[in-house]
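Here the complex is missing a single protein chain, while all its other protein chains stay put.
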Amino acid sequence: MRDAAPQLARGFVLTLEIAAAGTAGALVVGALGAALRVSQSRPARVAATAFTELFRNTPPLVQIYFLFFALPEIPGIGPALRLPSVVAATIGLILHQGAINVEILRAGLEAVPAGQREAASALGLSRFDQLRYVLVPQAVRISLPALGNNVISLFKNTVLVSSIGVLDLFGAANDTIAQILVSAELFITVGIVYLVCVGLLGALFRALEKRAALAR
Amino acid sequence: MAGRLAENLAEAEGTRRAPGKPSAMFVRIRTAAALAVIAAGLGAAPLAVRADDGVATIKARGSMIVGVKADYPPFGFLDGDKNVGLEIDLLHDIAKDLLGKPDAIQFVPVVAGNRFQYLNTGKVDFLFSTVTITEQRKAVVDFSDPYMKSGWQLLVKRANSSISDIAGLAGKTVIVVPGTTAEAGVARLAPTANLLKLAQTSEALAALEQGRADAFAQDAALLYGLEQQHPQFKVVGPSTDDMPIGAACRKGDSAACDYISKEVAKFRRDGTLAREYKKWLYGAASRFMP
Partner (left out) sequence: MNASFATALPSLLRGLATTFGIASAAMLLAVAAGFAVGILRSQVPRLLDLPLLAAIEFARGIPLLVLMYFLFFGLPQLGMRASSNGAAVAALAIYAGSLGSEIVRGAIVSIAAGQREAAAALGLGRLQTLFLIVLPQALRRMLPPFVGLFALIVESSTLASLIGVTELLQSVRTNIERDNALSLPLYTTALVAYFAINYPISLASQRLEKSLS
């Protein structure tokens, strides 16, 4: 099992990279989607709602399989949509957790006091600038607990990438077990690593929430 | 308040803003301690699967529970919902001798990556799923006498492939199935190749078709079967790591495998083995029969 350590370490690094890329992507998707959902334009609202409901209500594992296996089979444009496994898996996570973020941030935007929007437009800011400098930052601060939970969710969901052969920490552990036939101890070790990471993320977000509360 | 409750819990995962929560560090230490206790327990507990006579267990139950392949023509695959194939037919013959009923078998689909876990945790009586007999595996499981032999080769697209042997894999992308001798072989003989690991045969074929990889390294028997079904592919390269294939039993619990060894010898004598091989492999039979 000592020989497995390098592969597991590489897997852990990959898990962190996917989690980081996924979190950043999901936040961008969330912010854009939430802005579109409260937009003046009806088509924008409808499109954003359709996207959100579709990707929020379908299992991330099915989304990942679809992106990796089914997309390239689409007649005509299929071959152009041949995504490498890491990319397909990360996009799957971004879409699913991003759609969840849209809902969180939309509720956050609605919770921003109306006075803020009025003040911002009184200052002559365009709608886009209002969102960018006044409304979205406050929405984020208000939704911080729920956003934090979603980040933790995404981190735990990185294990799904192993289902299409990506060698993240869980994938590397399974690979090791398949090759050298060792078992339960490795799952326990891997489980502890995830628990510790989730604990650290939780502590980080509680600290962020405290800071956000102080800043008000 | 209820709004925040539902929003948090229905969408994310429950509010972590619990009043009077202990520090994160304290909770982490607690959970780590709990896990350490479990780990110690697992390490100390012996493998609590019955190590007595496997054959007696099967007879008492009245049926065999066997780990088989469900994606591996012509050895173990699905026709509709039925398990069929060379190994499946051999199992029916064995069940007829052991239990008097050729159909007294429960087939449990396994893949190379999890079959030993299924065996060692007692979920199957034995494995009959093209398990290659290697020295490394003999240290952890017991085998029957071989009923087949095979090596691994490469499957490539007929139209545009320049690969003709293992040397041609350098720097290319190769699909392997986790837990197979082909996977270990490619890693050993073509260390600069990129490995794309996929669990199911159809996924590997689709990936090869889509150009995600340049070759698929797997059991020669499987690849010949695939070449027949899908003429856009061809098998190339010499057969590497030609090794015997047998049934696998838990270490120290080899009664079932000893019985199977006797059955294999019997099938050789009375022509059953030759008959099954001809049925499923036609002219290629002699290449794979041990």
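Just so it is clear, A and B label the chains in written order, and each chain counts residues from 1 on its own.
FYI, a residue touches a chain if its C-beta (ideal position, glycine included) is under 8 Å from a C-beta of that chain, and two chains touch if they have at least 3 such contacts.
Please read all numbers here as calculations on a predicted model, not as lab measurements.
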{"item": "Displayed chains contacting the withheld chain", "value": "A, B"}
{"item": "Option from A:12, A:51 or A:65 whose C-beta touches the chain left out", "value": "A:65"}
{"item": "Footprint left on chain B by the chain that the document does not show", "value": "1-3, 5-6, 9-11, 13-15, 18-22, 27, 30-31, 34-35, 41-42, 45, 47-49, 70-71, 78, 80-81, 108-109, 117, 121-123, 200-202, 205-206"}
{"item": "Residue ranges of chain A at the interface with the undisplayed chain", "value": "53-54, 56-63, 65-66, 69-70, 73-74, 152, 156-160, 163, 170, 183-184, 187-188, 190-191, 194-195, 198-199, 202"}
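Basically, only the chains that are shown with their structure count from here on.
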{"item": "Intercentroid distance (Cα basis), chain B paired with chain A, Å", "value": "34"}
{"item": "For the chain A and chain B complex, residues of the former touching the latter", "value": "69, 72-73, 78-79, 82, 84-85, 100, 103-104, 107, 145-150, 152-153, 164-165, 167, 174-175, 177-179, 181, 183-185, 188, 191-192, 195-196, 199-200, 202-203, 205-206, 209"}
{"item": "For the chain B and chain A complex, residues of the former touching the latter", "value": "7-8, 11-17, 24-25, 27-28, 31-32, 35, 38-39, 42-43, 112-114, 116-117, 120, 137, 140, 178-179, 183-184, 196-199, 203, 206, 210-212"}
